[in-house]
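Just one protein chain is left out here, and the rest sit where they should.
Note that the chains are named A and B in the order they appear, and that numbering of residues resets to 1 at the start of each chain.
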Amino acid sequence: MSYEEGLFYLVAVVTGLGGLGVVLARNVVYAALFLIVALLGVAGLFLLLSAEFLALVQVLIYGAAVTILMLFVIMLTRVRDVPTTPVAPQQSLGLAVAASLFGLLATAILITDWGALGATEEMTLVPVRELGKVLFQRWSVPFEVASLVLLVALVGAIVLARPEEEE
Amino acid sequence: MVGMEHAWVLPALPFGAFVVLLLVGRYLPRRGDFLAVGAMVAAAVLFSLMLADLVQALGEEGFQGVTSGIDWLKFDTFRVRLGFFFDNLTAVMLAVVTYVGSLIFIYSMGYMQGDPRYGWFFAAMSLFAASMMTLVLADNLLLLYGAWEAVGFCSYLLIGFWHERRSAAEAAKKAFITTRIGDVGFLIGIVLLWREAGTFDLREIFQLASEGGYSSEYLTLAVLMLFAGAVGKSAQFPLHVWLPDAMEGPTPVSALIHAATMVVAGVYMVARTMPLFEAADPVALQVVTALGLATVMLSATVALVVKDVKRVIAYSTINSLGLMMVALGSRSVTAAMFYLFVHGFFKALLFLAAGNVLHATDRGAVDELGGLRAKMPLTALAFGVGTLAMAGLFPFSGFWAKDEILVAAREDQGVAVNVVLWVSVALTALYMARLYILTFLGRPRDPHAYEHAHEASLVMLAPVLLLALGAVVTGFWAFDQVGEALALPGGVGKFIYLHEPHSFEMPVAEAAGSSALVVASLLLAGFIWSGEARPAQLMAQRLRPLYQLLWNKYYMDDLYQWIVNRIVLATGAMVAWFDRVVVNDTGVDGSAGLTALWGWIMRQVQTGKMPNYALAIAGGAVVIGAVVLVARM
Partner (left out) sequence: MIPIQHFLLLGALLFSLGVYGVLSRRNVVLILMAVELMLQGVNINLVAFAVYLSPQEFRGLIFALFVITVAAAEVGLALAIALRLFRNRATANVDEVDTLRW
């Protein structure tokens, strides 16, 4: 096992545990904290994949903004006794579905001959400069649209979440 | 010139009267009764002209009757034809229908006066007259059957004329249903005959039968089925039960339909199809005779205890019909038709005279009558003539006709049949005399009724007296000399016959024997029922069981009611149960319920809970993914 693989397993375990924590934790706040772990773990994976820019974006947006948002909403919608255990048979069925989904994906992944598709063991570095160039030239329209989406979401969120006006 | 080929005019006249009366009758003066009466009288006159034409044609060689008519429906092999046939047999029937019918129509103007549905009465009677004439003139079985049903329908309408009365409505229903049973057999017989012949035409069917186109069993069956219709329509045992109840209708109806014309349609039909009866197995005619005899005995015995005047006459009609059937069973169309002819006159006479009594006293049962001879002498006289004609006393018409039947029976039947007939002769004289004595002689039993009794008005009296005259003279048609004097080829035997015309010979044995029997019976009746009727009361007490049996008409009505209740209605209940439970509850409601249930089951998917929907989506995605994966492997 090369040290890259070892590193991978480390990060992977952290991420996996974080994910498990999100779906299994009884306390909502704990679940949110586990989510932060998972998100940061994914950022680490991005680094391993030598997509540094993405890792950065991941940390900034997810690790910071999204989690803070979630924590605020948790605070605002706190109810004393929220059952976090689902009602059977939903839980067992959910488990079955998720497990079979994973089995399906795993099978597909393991069967495919990645070598034939051109996957080498080589990982090439992703230059940020090139990425930026492509983003603003080739993908400029989607970029603008994405900013519009954000605007709309912002406005919509404000409208939805503002308190009722007293006439 | 009016000839036999114009025979279609005869039913057209009263039918036209019916249509006019139906549509605009209420706006006409006197509700248009003159139209109905006029149509009948005109038909009688025109018939007389056609009769003259017939007589002339009889002089020529090989006269087979005159046909006329039009095709109504014609497919490849199927033909419905409005065909009319005029021959000797037709003439006898039409004579009764038109002559007696006209007199009854005139009588009705007096009898039905003041009735709120006066106009409808004449409309229905006209429709009946038209249907009856069509029946008699029909040259094919299909038209005959159609007219047969039509007269049955008119009978229903007229029996139930006063339908506010429950008993009248029930009687009309009973008549229609009972005759319907016979009519089913009649239709089966017609279809059987048509199947082999490919046509409904009578002449062609006779032709086929004489050539042996029908096998013996087949023809016998067909003929017995035809006879079933006659059993219903002509009130033979066991379908006789409707005729006494039919007296609920107005008296002119009883006279015309249930005495002179409709009920004899069965006799006419058998007479008309005699070639078929003869070609069939002898058992067919034996059945005819047997049922005729049963009818004769049943009616003659029951008539001895019946209290209602019209019902006694009704039973006497059943008696006469049985006699006519026995005559036909003895292969004597002459005797049967002769009796039919004179019967039309004296039976109508009896009914109309009874109608006078009813009209004057407003009473119908002998319990409340008596001694009316003083108050209504002419009616009493006419009724007496009718009584003696029915009893068969010399020289009234019934004597000649009844003796012809006795002769025919002697020549063709065994001892048993003859004995029964002679017993019936005695019984007939007995019960007819009883009726006369209890109604017109002795002391009045209901003073109130007696007070009101009066002689009938002219319009009601004249037809009665004319019919009485007929009851006296029509019998003499037996003689060849009388026939020739009327420009006919001879007496009745030379006019109506099955194979050979025959002259009349005075049957000394029958004449003497029956006369003696009749006189003796009349005297016996006088002994039993005159005055206080002591002997009658004693007999009723001593022979209680027998009296009860007769009073309940041999329990036949009770038997039929039991059958209806236990069998017919029970079957109906079963069918109703099936319809209600299986068809409706299970089939209709069930399938609807099933659909609703399935809908409820399917509805459970819509829980409104997001997690459930998410599960479904995820599950579906997994399934699709699995399928794709497997397909690619």
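Some points to look at:
Following the convention adopted for this analysis, a contact is a pair of C-beta atoms (placed from the backbone, for glycine too) under 8 Å apart; a residue touches a chain by one contact, two chains touch by 3 or more.
Because the structure is predicted, anything quoted here is derived from the model rather than measured.
The missing chain, though absent from the view, touches A, B when the full complex is examined. Residues 2, 4-5, 8, 12, 15-16, 19-20, 22-23, 28, 31-32, 35, 38-39, 42, 45-46, 48-51, 53-54, 57-58, 61-62, 65-66, 69-70, 73-74, 76-77, 79, 82-87, 90-91, 93-95, 97-99, 101-102, 105-106, 109-110, 114, 117-124, 126, 130-131, 134-135, 139, 142, 146, 149-150, 152-154, 156-158, 160-161 of chain A touch the missing chain (whole complex, contact as defined above).
Residues of chain B that touch the chain left out of view are 603, 606-611, 614-615, 618.
The rule we apply is simple: only the chains that are shown with their structure count from here on.
Chain A and chain B have CA centres that are 102 Å apart.
Against chain A, in their complex, chain B makes its touches with residues 611-612, 615, 618-619, 621-622, 625-626, 629, 633.
Against chain B, the residues of chain A that register as touching in their complex are 86, 90, 93-94, 97-98, 100-101, 104-105, 107-108, 111.
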